[in-house]
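Before we start, here is the structure in question, set down as structure tokens.
A single protein chain has been omitted from the complex, and every remaining protein chain is retained in its original position.
Right after this comes chain A.
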Amino acid sequence: MAVLNFTLSEEGVSVFHDALACMFKFSDDVCLEARSDRLTLSTINVSRSAYMCCTFATNRFFSRYNFEGNAQYRDRFFCQLWIKSLLSVFRTRTGGGDFGRGDKDAAVESCDVAVDDGPGKKSRLVTRINCRNGITASHSLSFEPKAPTHAKFDKSTARNHWTISSRTLRQLMDHFQPGIELLDINTDDESRLVNFTCFTEKIQKRGANINEAVLKKPLHTNIAVEMDEFDDVEVQDKLHVIISVKDFRAILQHAQLTSGDLTASYGDPGRPMKLSYSRDGVICDFILMTVGEKDASIQKHKDSRAKSSDAAKAGQQAQPGLDSASQRPSSVTGKNVNQQTSERPNQPLSTPTRLPAVRQPGFEMRPPPLPAPVPAPVPPPGSARSDSLFVQQDDDQDQMWEPVNQDEEDEEEATDNSRLEWNATNEPNPSLRISSYLSKLRPEPSQDGPAEHLASGLDPTQRLSEVRPLGLFSP
């Protein structure tokens, strides 16, 4: 009998995928925690400055849900999984659903998930995607029995809070230029406005020409939103809290997909900030580290960030060892965390108190999947992989005015193997080269739009994207 067993609807699959995609911007792995009334996915980034947690209400979100406690997992089951593998399980399906709107058969109908674990059993999470056309795809994922680390947020210290439509907030973010790092959420002294200020602390290269460097600074953007625009707003005067733009973007990207209103609550600068939103049976909470004034503290923050990320890395490395030692988990981890907190008193996270104190002796110990859990150069939280949230700099119409001088194009040309040239090999069929060259020039239907336009008998070597603006084709 499986420990955990549930079924996701078609929509459930995509909600799951969206949540995981957002988590992937913060971390590589996710902790799954199942209880009889709720299922929780949570993750924390390596520098431990951002924590995300999605809670799914079992009676509302799942079409079927069954948690069967056993000796080992009495009230809850937990494990840690690779987000990447989960994403690939869900991704293709939802993608396929979007693509072939006409091809409804290929769409996902439901997804069954079962987790098997316990003494003498093979520990696997098995997913089965059922498509409408009757095809099923099963995936069996291994996992690590690791208890989730939850960040604690003390509501009583969070005196400041507001609620606003996540879509509005997301669209405001479009006004920020790429390349900025920090977002300062602040209020003026009359408490009429909430300002979102984006800036960067990146020190420009003080090269030979300092004047040029001045011009290379990115835009400094401030967005003032009237208090009236917020619901349930209460913010101190002249308060500045600073968070990472990338984290904030990742959150908004997800928030606008999932739901309407986003609530933020926070205390003094340097204390954690909580952002949350919910939708039918799903609650998403984020806890982010904040910093205060934008002067020296940022530099300090960055340093401690680096340090703590080292510490976190060390912690990660230490953890699997701990598990196998299984006796005194709290001492080493505790020390680790203390060290962090002493470096940075504002560490938002509580000591991971819920580490499994006692392991079942009969428990099958998997060798720690090294070096996997420590991805080589750890990217800063949410940075490397966060999709750009910006609207494209140029819409299509602008694109056609771009000069031909695109470097990428040069590279493309340079690597173009089917270029028209004499065949150096002794291949007997030189004309093949030319035809392959022509086919290279011919627009690829997937890229340049419907290929049937070519039926008008135009020179096949014209790129469609070049010809279309001439008005030769009706779109």
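Everything that follows uses one rule, which is that contacts are C-beta pairs under 8 Å (C-beta built on N, C-alpha and C of every residue); 3 or more make two chains touch, one makes a residue touch a chain; residues count from 1.
Throughout what follows, contacts and distances are computed from a predicted model.
The unshown chain of the complex is recorded in UniProt as "Checkpoint protein", chosen from "Cyclin N-terminal domain containing 2", "Small ribosomal subunit protein bS16m", "Checkpoint protein" or "E3 ubiquitin-protein ligase CHFR". Considering the whole complex, the residue from A:75, A:190 or A:228 that touches the absent chain is A:228. Against the chain not shown here, chain A presents residues 60, 163, 165-168, 171-172, 174-175, 177, 193, 211-212, 214-226, 228-229, 231-232, 259-261, 263, 278-281, 393-394, 397-398, 400-405, 409-410, 413-414, 416, 419-421, 462-463, 466-467, 469-470.
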